[in-house]
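Got a structure here, written out as structure tokens. Questions coming.
Every protein chain except one is present and positioned as in the full complex.
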Amino acid sequence: MTTGAGVIGASIFSGISMDAAAQTPASDTTRINLPPLNQPSEKKENPPPAPLGPEKKLGFALVGLGNLTLHQLMPAFGNCKYAKPVALVSGDPAKAALVASQYGIDKNSIYNYQNYDNIKNNKEIDIVYVVLPNSMHEEFTIRAAKAGKHVLCEKPMADSSQAAQRMIDACRDANRKLMIAYRIQYEPQNRMAMQWTRHNKYGKVRIIEMYNGQNIGDPSQWRLKKALAGGGSLPDIGIYCINTARFLLGEEPDWVMGNTHSTVGDNRFTEVEESALFQMHFPGGTLVNAACCYGAHESRRYRCLADNGAWFGMDPAFPYKGLKLELAEVKDGKEWKQNLSIEQRDQFALEMDHMAQCVMYDRKPFTPGEEGMQDHKIMEAIYQSAKEGKRVTMKTPTDKDAFRGVPPPEE
Amino acid sequence: MTTGAGVIGASIFSGISMDAAAQTPASDTTRINLPPLNQPSEKKENPPPAPLGPEKKLGFALVGLGNLTLHQLMPAFGNCKYAKPVALVSGDPAKAALVASQYGIDKNSIYNYQNYDNIKNNKEIDIVYVVLPNSMHEEFTIRAAKAGKHVLCEKPMADSSQAAQRMIDACRDANRKLMIAYRIQYEPQNRMAMQWTRHNKYGKVRIIEMYNGQNIGDPSQWRLKKALAGGGSLPDIGIYCINTARFLLGEEPDWVMGNTHSTVGDNRFTEVEESALFQMHFPGGTLVNAACCYGAHESRRYRCLADNGAWFGMDPAFPYKGLKLELAEVKDGKEWKQNLSIEQRDQFALEMDHMAQCVMYDRKPFTPGEEGMQDHKIMEAIYQSAKEGKRVTMKTPTDKDAFRGVPPPEE
Amino acid sequence: MTTGAGVIGASIFSGISMDAAAQTPASDTTRINLPPLNQPSEKKENPPPAPLGPEKKLGFALVGLGNLTLHQLMPAFGNCKYAKPVALVSGDPAKAALVASQYGIDKNSIYNYQNYDNIKNNKEIDIVYVVLPNSMHEEFTIRAAKAGKHVLCEKPMADSSQAAQRMIDACRDANRKLMIAYRIQYEPQNRMAMQWTRHNKYGKVRIIEMYNGQNIGDPSQWRLKKALAGGGSLPDIGIYCINTARFLLGEEPDWVMGNTHSTVGDNRFTEVEESALFQMHFPGGTLVNAACCYGAHESRRYRCLADNGAWFGMDPAFPYKGLKLELAEVKDGKEWKQNLSIEQRDQFALEMDHMAQCVMYDRKPFTPGEEGMQDHKIMEAIYQSAKEGKRVTMKTPTDKDAFRGVPPPEE
Partner (left out) sequence: MTTGAGVIGASIFSGISMDAAAQTPASDTTRINLPPLNQPSEKKENPPPAPLGPEKKLGFALVGLGNLTLHQLMPAFGNCKYAKPVALVSGDPAKAALVASQYGIDKNSIYNYQNYDNIKNNKEIDIVYVVLPNSMHEEFTIRAAKAGKHVLCEKPMADSSQAAQRMIDACRDANRKLMIAYRIQYEPQNRMAMQWTRHNKYGKVRIIEMYNGQNIGDPSQWRLKKALAGGGSLPDIGIYCINTARFLLGEEPDWVMGNTHSTVGDNRFTEVEESALFQMHFPGGTLVNAACCYGAHESRRYRCLADNGAWFGMDPAFPYKGLKLELAEVKDGKEWKQNLSIEQRDQFALEMDHMAQCVMYDRKPFTPGEEGMQDHKIMEAIYQSAKEGKRVTMKTPTDKDAFRGVPPPEE
């Protein structure tokens, strides 16, 4: 594992120290250049991926073997260039053994929630990926840091901003990196929308309208238990609207106003809210109108309304697969609706590779613990507004990207 | 001009008297049936339109010769089956003379704002269509009623709910019909969305998210003057979100919460708001999250999130042309995104024909004055919420479609 | 009725005399200019239509009251600026009387197929629109010319190139104009595709692939009778592929190769072909691969494959409503799929207005009889190829747009 340094490409990230390294060092890019098949007027092909050999990849321990881990994360390692799975932590030893055999993980690298601290003795593990119910994030992050491991933690980071602060403190004290798994911030099409927003490509974005919803099932699942989830649709999926708006703008809201709601008689929503509607105002003048819902058919989208002849956005915006960038643009006095035809990228592979590179080159992750804590503060303000029926003012930092680290290199 | 009676087809309009006539009497349908060109498995062709002969159509006087009249309404008469233009009212005699010559209107049927009351002597005029700045609607509606003419009035109906009430009173006292030009309620694709919502075709609609915006030009136009428009984007375009949500659900909101906003330094918005974000809750449990904006690129859409395997909506939803119904539906465990390929209908022709038929058959218009007044009450509550920074509770009627008349016949 | 002269805008129509008038004379444009509602960065609004007053419009006699006339042509007059219906010719007097009453046509201007020649005494009739089964086009065109009327004739022009020649001769001898109703050549989106093709906007178009099909119904209809239609899907709908390819390129094919086919046992296709597949080569090097079918679900599309980073086309391309221009273009190394959001135009109104203007200003129609005859020659070559199982060579003119007249003014 080496440490490198580089130059920041994207000057729009104004809060980022020039000492940090945004670019992958040359020694890492063992690219093979092949003559292009097609004419230069055709779409550009990416170079072949150049993964590090297995022995050079950083090792991840997955904590929790639920839907996300089995459906998304374990398969995503097949698309990683810098990350590999080397350990599992689960309360179900039979399931862990089966998953280990499927992905070639050593049986001796299976842990349970009790002996989890023994990971400190496992040199193969560089990074712990915490994929547990929200209220357990704090404990397993802090234990990982104490075991000397870097931590990638699922969103929402915790169940309160206080817990988030304790996680940040623990990782800082242990001199370990902490990254929150905001995959949207690493996904190329959302990144393109972010560039357009910040560079005023189509003028200033005056309004962003957003929605994230799905029709959640089994009432007994942890997502619907206040003690485990900390809230309902807002911290699980509404957080995508909050976090993505902040990412697109690089700013923090100075007021919020919102309502929460649950359908009477729907037994899924006895402890946590089904829906949240919320408005945010950002210091640069952009308004955000957003909603999330756990009780209706899946829809995940946003649209940025700009003031110089275009809107753009994503529909769908937030699912694991099938994201689509949209653009409505006036050209020669006529309106053209446009969709980008782009090779989909595995968002989880991008996110895990970013964490691996941050550890390799000693960089602050683009979405560190502070990024996650800010979402908790905003959600707490939304809950307060809903409860009191009033607009709630927030303090905002003066820097852009006040809570972010080193961006991933532009592709 | 005859008076007929019929049977109401759509029982979902529960507030409507059975005495009223929803269906066009048989004597009116002089249909020609042609053998269909194509197989029965192909899409169904409508029968040929069967317009009334020119001498039987009802005569409209257009008051105001601005963008809407010249771009949309005058051309729309070419697609009307029951309506024809017979008089013009304008402050610009040269323009009026030119328009009259283009559309074959008698020179003697040109009026100005002073001699407007003389329309009472013009037997050709059955209906007056008021297409003036909002604050002038009251005066010209009341003068029309006093002249014995029925009135079709553009939205928003007035500049306050008090003025709206005076208009309703004047027309009632003169025994004249008053209809507000809510074209969306007559447009077939929006009507299909309304049927799906009310019949729970894809389950209950739990959230409707909406947006209506455009990038308005010339700062000197009346739409940006408080005294003429009564407000900014909210009464001009935000009203489409309010009115369409009420139409889709057949209910009235029991609380609203909102904010208004104008970009600092944008000289278009010194008197009226650029944007409004607002939330509404309906007694049946549906939430509406909506926004309107005068300062960013055109976008007009809504999406109804239902709880049994689908969402549906329109994008675009509210423009004059090019409306598109969308449906995302799970079939056999897979999600299908669907668009209706349907012949576009001229919304203005449909709306003017409805008014003509209401006069012919002595029916209450589907969107009478009361329908327009309710939007004013809701907008006043949104402004109050924005001013006070608080949620505002509203009284709601117990009947469905409490303010609507006889629906147009289903096609 | 006046005669004017102008300047040809589009120099790509190289075969057209500069004496002819492509532009509408100034005296004809009594435009009203309204201040634009929206910012200049938004899509451009057309000026208000400025129809000629009813008394100045040219009068059309419709010959044949079938599907096309009742569903499309009669309603289209409502959208015409220069054309109006003044007479009907039909074998069914009751139907003709009903249609006349619906559209305000004088009862005395109803003719039947026997007394049709009396139109010569009707000063109201400037132009006859022949909308009869194909094999009757020749007779009713020639009788119209002899009655001193100009002729707009539906496609295919006739049932053979010999009949087409006789129609051309008769109109020339009577000094009357003859136009074939190729509406696609007047439709703005198809015209945009034509401009892109001829100006090599995205490089040279090397291949055009096309399809036009529908699932035809009632086996007894005239379209399925050889004696009335002259052929099957090829002359009725395959002709759109032939004619549109020729229009896009401005060239004539130098060889064709094709096959025809009918499903065994399908009683609709005992006299005429169900399907035709055909290939054409154009002197400039473009290939066309096309097919038409009467036996399967409606689909009407084409795509022009260009050699500098794009393809474009229409899907649907040929129906009466809902045409959609598509563009797949590489921008900054990425592929964008694009759709034009444009106000649909009434193709029949555009076509009838063109004919009216050609008569008003004494211009040769853009799609005169010669244009229609060329399609017959190509179809005859395709039938020959199918019969002989061989490629068939054709003679080609050296001029571009060898058979076309004065183009309609660009909008």
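Note that the chains are named A, B and C in the order they appear, and that numbering of residues resets to 1 at the start of each chain.
Just so it is clear, a contact is a pair of C-beta atoms (placed from the backbone, for glycine too) under 8 Å apart; a residue touches a chain by one contact, two chains touch by 3 or more.
As the structure is a computational prediction, the values presented were derived from the model and not from experiment.
**Student:** Counting contacts across the entire complex, name the shown chains the missing chain touches.
**Tutor:** A, B, C
**Student:** Which of these, C:Y129, C:Y202 or C:F366, touches the one chain of the complex that we don't see?
**Tutor:** Checking the options C:Y129, C:Y202 or C:F366, the one contacting the hidden chain is C:Y202.
**Student:** Which parts of chain C are in contact with the chain that was left out?
**Tutor:** Given the touch definition above, chain C has residues 202-203, 205-207, 209, 211, 213, 215, 257, 259, 261, 263-264, 274-275, 277, 279, 281, 285, 287, 289-291, 293, 295-299, 303, 305-311, 328, 330, 335, 389-391 touching the missing chain.
**Student:** Given the full complex, what residues of chain A touch the hidden partner chain?
**Tutor:** Against the missing chain, chain A presents residues 30, 32, 34-43, 45-46, 48-55, 66-67, 70-71, 74-75, 77-79, 95, 98-99, 101-104, 214-218, 221, 223, 297-298, 321-322, 341, 343-344.
**Student:** In the full complex, which residues of chain B touch the absent chain?
**Tutor:** 39, 41-44, 203, 307-309, 327-328, 330, 333-342
Simple rule for what comes next: only the chains that are shown with their structure count from here on.
**Student:** Interface check for copies chain A and chain C. Shared numbers divided by all numbers used: above half gives same, below half gives different; which is it?
**Tutor:** Mostly the same residues form this interface, as more than half of the numbers used are common to both chains.
**Student:** Taking each chain's centre as the mean position of its Cα atoms, how many Å separate chain B from chain C?
**Tutor:** Using C-alpha averages as centres, the distance is 37 Å.
**Student:** Need the CA-centroid distance for the pair chain A / chain B, whole Å please.
**Tutor:** Averaging C-alpha atoms per chain gives centres 43 Å apart.
**Student:** Can you work out the whole-Å distance between the CA centroids of chain A and chain C?
**Tutor:** 55
**Student:** Going through chain B residue by residue, note those that touch at least 2 other chains and give them in order.
**Tutor:** Within chain B, the residues that touch at least two other chains are 215, 297-298.
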